[in-house]
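Below you'll find the structure I mean.
The chains shown are only part of the set, and none of them has been moved.
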Amino acid sequence: MFYFATDILGTIAFAISGVLVAMEKKLDLFGVLIIAFVTAIGGGTLRDLLIGNTPVVWMRDSVYVITIVITVIVAILFAKQLKYLRKSLFLFDTIGIGLYTLVGVEKGLEAQLLPIMCIALGTITASFGGVIRDILCNEIPVIFRKEIYATACILGGVSYFLLNKLPIPPNYAFIIAIFVVILLRILAVKFNIRLPNIYRN
Amino acid sequence: MFYFATDILGTIAFAISGVLVAMEKKLDLFGVLIIAFVTAIGGGTLRDLLIGNTPVVWMRDSVYVITIVITVIVAILFAKQLKYLRKSLFLFDTIGIGLYTLVGVEKGLEAQLLPIMCIALGTITASFGGVIRDILCNEIPVIFRKEIYATACILGGVSYFLLNKLPIPPNYAFIIAIFVVILLRILAVKFNIRLPNIYRN
């Protein structure tokens, strides 16, 4: 139930991010719905396909589609309140990748993958929806801009396995790791932290 | 046999639509074949992956690949007769989405998904090939232009479930629903019907 709630919250966050990008591009009602849907279920779908969990989770459980439709309607109605579009997009996308990274790590553990694979699966699950959203809306995918993005997911996943070695309840490690991803992403953008330069000029 | 014939007809329609777009972009013989192939099997492949029907249908049954190759050869030979390219493209793409929507709904029912999921599966199956075709040929995907597109698929799927409550043979409901999708799409483009505007100007 706990991981399920995290998955639903991540779905909501990514659906809102999809609505924001689609409305900025002035897509019609259906374009907004499709972008929001693809952003929200894109990462989870790829995750389920890679580990062989088919039919994919949002086909087996209708709560995902229902959640996305309600989220899109509410987000469209409240879109005008969101004056600072870029900041809101960043916020919801960051919450989404934090939540989805750890859901992906958990699903990898359930599939009995090695920790390094669980971290890879969590990072892919978290990043893919945003990449698809950006490609369909003709933006440079956020993962390729010169910001710390996937690194935050990987370090969050690593922190989860480290925290699990401490004598704390597993749910605590899960939640703390989510905040590690979110915090790293916020700090990296706030302080303009870049990866080491690999080009000699 | 009935649904299989519908699947083959949809494959032919989408393959022709792929040839038309690829030849308009002056791709070479192989580029045309690849675009036609991807457009024709793209939707069905995604459908089979999402519900876990692997190996995918066109790998298990060689009639799909053979049909596509023959269709491409014939379409290239007769391409010059098609003076009105945009209208032909619209026609074959529309026939394709009508057929593929209902094939997708049927495959969803076979996989014992809820009706709402069957409609989603049918809409995704019908739209995806055209989206891939347009992206690879550097066009704005038809699903994002301000036309009724996926809505026609959804309403066709809904009509199928409504028609099934009437005392008519199931094949009749299937065929009528296909024509519902096609008719809605033609009417929407002919009368320039748009979705409600969600932006306050």
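Here the chain labels run A and B in written order, and each chain numbers its own residues starting at 1.
Just so it is clear, a residue touches a chain if its C-beta (ideal position, glycine included) is under 8 Å from a C-beta of that chain, and two chains touch if they have at least 3 such contacts.
Because the structure is a prediction, the values reported are computed rather than measured.
In this structure file the full complex is assembled from 3 copies of one chain, 2 of which are shown.
As a working rule, only the chains that are shown with their structure count from here on.
Separating the CA-averaged centres of chain A and chain B is a span of 30 Å.
In the complex of the two chains, the chain B residues touching chain A come out as 49-52, 54, 111, 113-114, 116-117, 120-121, 141, 143-144, 146, 148-151, 194-200. If you check the complex, the residues on chain A that touch chain B are 23, 26-32, 34, 45, 49, 52, 54-56, 59, 62, 65, 76, 80, 136.
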